[in-house]
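Structure below; questions to follow.
The complex appears here without one of its protein chains, the remainder shown in place.
For clarity, chains are labelled A and B in written order, and residue numbers in each chain start from 1.
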Amino acid sequence: MSKQPVRDRIRKWIPACAGMTLSAALSVLVACGSPDKTGSASGAGGSVTLLNVSYDPTRELYRDVNEAFTQEWQKSSGQQVTIKQSHGGSGSQARAVIDGLPADVVTLALAYDIDSIQRKGKRLGANWQTRFPDNSAPYTSTVVFLVRKGNPKQIHDWPDLLKPGVAIVTPNPKTSGGARWNYLAAWGAELKRQLHGDLTKLDDPQAAKDVAAAQAAAEKFVAEMYKRAPVLDSGARGATNTFVQREIGDVLLAWENEALLAIRELGPEKVDIVVPSVSILAEPPVAVVDTVVDRRGTRQIAEAYLRYLYSPAGQEVAAKHYFRPRNAELLEKYREQFAPLELFTVDQVFGGWTAAHDQHFADGGMFDQLYGITSQ
Amino acid sequence: MNGTFRTPSILPGFGLTLGFSTFFLSAIVLIPLAALVTKTATMGWDDLVRVLTEPRAVASYKLSFGAALLAATLNSVFGFIIAWTLTRYEFPGRKLIDALIDMPFALPTAVSGIALTAVFAENGWIGQYLAPYGIKVAYTWIGIVVALTLIGLPFVVRSVQPALMEVQRDLEDAAETLGAARFTVFRRIILPTVAPAIATGFTMAFARAVGEYGSVIFIAGNLPMKTEITPLLIVIKLEQFDYAGAAALGFAMLVLSFVMLLSINLLQTWGRRRQVVAGR
Partner (left out) sequence: MAGPGNSQELLAEIASRPGRDTVVSFVVKAAFITTSLLFLAALLFAPLITVFATALEKGFEIYFNSFKDSDTLAAIRLTLTVAAIVVPVNVVFGIAAAWSIAKFEFKGKSFLITMIDLPIAVSPVISGLIYVLLFGMQGWFGLWLQEHDISIIFAVPGIVLATMFVTFPYVARELIPLMQQLGNDEEEAAITLGAGGLMTFFHVTLPKIRWGLLYGVILSNARAMGEFGAVSVVSGHVRGVTTTMPLHIEILYQEYNFVGAFAVASLLTLLAVVTLIIKTLVEWRTGYKRK
């Protein structure tokens, strides 16, 4: 048959065709790949790029920090530096760094995420948190309430959240770092109330019975709180939009910096901020990623960049973006913006982030149990 | 040599096109999916079963697959009506509407999700009229169905449209002039021609809806056991660096979808063969 040879001829094309596609695909990949590496450091004197992998609420902050630092560094060293930014959920940003996103510095929402980069990715030393002052957290925040204008439901402190008919908006602690701070703030506040303000009892074996009762009360409080949450957004800003734009709920739990920004951006005529009597000290940490800076030769500038955050100029930028500065003078200067309140730390109440995560947010942890109870 | 493998035909290009397709399929789809399978395999059998049968996971399958089925069904019915309207009738704005049908693909899913939530929330354009009747769309399962229907809309319309255009109108007209009742024409001539296209559209709309994440997350409410879809569970696993758990859930969804897709495709092939045989 005359068709057979045709088919044979065609069959001979297949390897050639396959080879061509493969090589074409590879060349495209390589061509795209090479120039696209987010800036290889080209030594001193010339220009250098840094990649700062951060979480969501710091977008505005680092835009200003980067501008100020770029000028400062140009003046002091004569080197042109470009700082590239990547923002996203704190957990997924940590994952990207573990999977190879070449971040020179990470500035995330919780120490647990940087711990994970250390443990799972071996990208930095175990002592990262002691390399910079104040637990490597150059600025802090806390968890506050955002309520409808005029505070119609009269929410002033944590116990008011459980008033009848109050709907609470908070994001999902499983997917949002901010939501974990909210959860721990609520838990800690109730615990502290039950212990009459004395958190030292937690370490006191004599008070074990009181502590157990207080922990049970805190669990109940948090369970009740989540029963009143009609929506669990996947991220902190999603929750803010649900509360302000969609007008869902009576109170939003949010970071202070996010709450103040939301008021500015979305309208002071819509919402008010309420600062409770006690809340958690949120310490968003920063770190230099050792493997990346060593490979790219950017350690010096990366460290200078993070140190700049502690300088008075850097602290002032943080304060302007509603993060509480560590610098006492500046905190005083911005007193009007940062209402005083009692603050407790994750270490005090939960024994550190890893313990808090394992006990509360891991699969089958307390948060899951709360929902197991409420929905069965 | 491949006589048993395929039925002979005088058309050329079988080896070339099949070879190229399978090669490309392997490179782009199968090798990456193999990574998913191997990751799943790093879990022991017991762990795998435990992850896949958690009550929370099971609740999410029910929601994801149920909502996707409902959405795909809605899409089949309305998609056919829309395709019919767009191909058979003339009315002002028809061409523009036709061009807008692809929008659910072009709009990033997050945008669709946000926009739908804005429309269907209790203070939204449509939501405010539904609220007095106690119908809540945003943050409930209805919202999920709405979002999934939107993102799957182009599938049915776009696969039925070309088929409808190719239905031989002569044949249709001849049948009608010969006195066939309108419904008979529809059942005997139009339906058989567009049925494969509807089935294809349904399958794809369903498959897409099962895995959808971006748009649903904004309108769903995401309450565990209630409005939590399986892709969200996968994201939750990833947040805990549990890549194996995430891969396992992804793999399970894939297998379930694969079985459904395969059965629909087999049914279609079988249907076509029967049709061909009947025709000869």
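Worth a mention:
Keep in mind that, in the parts below, a contact is a pair of C-beta atoms (placed from the backbone, for glycine too) under 8 Å apart; a residue touches a chain by one contact, two chains touch by 3 or more.
What you see is a predicted model, and the numbers here were worked out from it, not measured in a lab.
Across the complete structure, the visible chains that the omitted chain touches are A, B.
Only one of B:T200, B:N222 or B:Q240 touches the chain withheld from this view, namely B:T200. Although one chain is not drawn, the whole complex shows that of B:T109, B:N222 or B:Q240 it is B:T109 that touches it.
Contact between chain A and the absent chain runs through residues 6, 28-30, 32-34, 36-38, 51, 56, 59-60, 84-88, 93, 96, 98-102, 120-121, 235, 237, 261-262, 265-266. Mapped onto chain B, the footprint of the missing chain covers residues 2, 4-7, 9-14, 16-18, 20-22, 24-25, 28-33, 35-36, 39, 78, 81-82, 84-91, 94-112, 114-116, 118-119, 125-126, 146, 149-150, 153-154, 158-159, 161-163, 165-166, 168-170, 173, 177, 182, 193, 196-197, 200, 203-204, 207-208, 210-214, 230-231, 234-235, 238, 243, 246-247, 250, 253-254, 257-258, 261-262, 265-266, 268-269, 272.
Going forward, only the chains that are shown with their structure count from here on.
Centre-to-centre spacing of chain A and chain B amounts to 35 Å, using the average Cα coordinate of each chain. Listing the residues of chain A that touch chain B in their complex gives 3, 6-7, 10-11, 13-14, 17-18, 21-22, 25, 89, 91-92, 95, 98, 116, 120, 172, 174-175, 229-234, 238, 245-248, 361-363, 368, 371, 375-376.
Against chain A, the residues of chain B that register as touching in their complex are 10, 12-16, 19-20, 23-24, 27, 56, 117-118, 121-124, 138-139, 217-218, 221-226, 232, 235-242, 245.
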